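Questions regarding the structure given below will be posed in turn.
Then we have chain A:
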Amino acid sequence: MNKNLPLMSMFYLISLMGMISSNNWFMFWIFMEMNSLCFIPLMLIKKTKKGGEASLLYFIVQGISSMFLLMAMINEESSLMDVSEPNSSLITVAFLKMGAGVFFNWLFLLSFSITLSILLLILTLQKLSGFFLLLLSQAGLSYLMLIFIFLSSFMAMFINMKQNLFKSMLTVSSLSNTSWLLTAVVTTYSGWMFYFAVYSFSLVLSSTMNNKYLDQNYRNSDTLENPLLFLSMGGLPPMPGFFPKILILMNLSYSRLSLLSIFLLLAACVDIFIYLRFSFTSALKNNGNLMYCKAVTTKSIKMLSLSAVTMVTMMAIML
Partner candidate 1 sequence: MTTNYLTTRAISHREQVCALYKKAVRTMEAYWVIRADVRYQAVMMRHRFDQNKDIKDMRIAVKLLRDGEEELFMNQHPIPFQYQYSPGGSAYGRVPYKPDWLVDSWHPLEKASYPKYFAQREKRKDEWVKYWEDHYNKGQKFDDHEPEWHGNWDEKLPGEKVGLDPHKKVKPHHH
Partner candidate 2 sequence: MTLWLSGFFFVFFLIMTFFLFSMGVTVIEFQLFTSFFTSLSVSFVIDFYSILFASVVSFISAMIFFFSQFYMDGDTQQKGFSLLLSGFVISMFFLIFSPNLFFLLLGWDGLGLVSYLLVVYYMSVSSSVAGMLTFLMNRVGDIFFLFSLSLFSLFSLFSYFDNKALVFVQMGAFFLLITFITKSAQIPFSSWLPAAMAAPTPVSSLVHSSTLVTAGVFLLIRFSPLMLKFFYFLIVISVFTMLMAGTMANLEWDMKKIIAYSTLSQLSFMMLSYSTGLIIFCFFHLLTHALFKASLFMSGGLVIHSEDSSQDFRNMSPFSSGKKLFASSFVVCILSLCGFPFLSGFFSKDLILDTLLSSFVLIILFLIGVFMTILYSLRFSYYMLISLSSFRSSLSGVYENVKYLILPIWSLIIFSIVMGSFWSEFFFNFFFFFTYLLSIWKLFYLMLVAFLSLAYMFILKKIFFLKLYFFSFMWVLNQNMTARGVKLFTIMADKIFCFLDQSWWEFYGPQNIFFSFTSASVLVMSFVEWSLVYFFALFIFLLFFFI
């Protein structure tokens, strides 16, 4: 274990706290830099073949985004947070940091060359900086935002058709979830929090699995967990991932954003189709060993009970 890990983790958390509690863009920029400077060494703790290249790529992306942030500040000629008119360049920075829409490709490329735990961090906590930016700039449902929401969901839908690696599937599903989160962050703050919590929880649960390879057509794992995770992230009703989605849809229907909700639902349907397709092959194709016995006796009972508990909790929250 690295000697500096506790210190770096502390600074990392401080940077997240600082970002959400800063009152001008300059402080935000400082904490953002701190964040990326803490995170890149974290990426390099475990030595992998492509780790250096990945950390470099991540550094470039973060550098570009902080440069844009500075440029936006200069354009505004003030570092104060202007509530009246959210700057579209700030929003673009947020998209770049999250890897939403057309900026997805750096995240996708990165996902092949980093370890699963770092990927999980990137997909959950590192996205927070982008969302904080959006929250602090009081971004509304502008055309830019709508375009990125549509682009995220549709790109996720199309890219998802061709994925067969576990990590890349996680990444692509994070893209589709990003579109939902973007919708939430501009319409309902509590819905966004709820969605983010449930999504992060599901992803962290997935880190208990050690499947490196997951084929859509052929299955070499013998547990029941992956389909459950993906169906939850796709938003199939009894799973925990369903409830934040329906909450956001309710909010959309209250604010009469029917077109947006239809697009989101369409993309979610295709996602669920894709997840169900490989769930069928994985659930129905047994490799001669007793799949369900093994599954039930090992980890997946934990997973099942966790998801059941989550579901009950969600129901309680809903009620």
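Candidate selection criterion: all candidates are chains of the complex that A comes from, given by their letters.
Throughout what follows, a contact is a pair of C-beta atoms (placed from the backbone, for glycine too) under 8 Å apart; a residue touches a chain by one contact, two chains touch by 3 or more; residues count from 1.
What you see is a predicted model, and the numbers here were worked out from it, not measured in a lab.
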item: Candidate from this complex that touches chain A, chosen among 1 or 2; value: 2
item: In the complex, chain A residues that touch candidate 2; value: 57, 64, 68, 71-72, 75, 89, 92, 102-106, 108-109, 155, 157-162, 246-247, 250, 270, 318-319
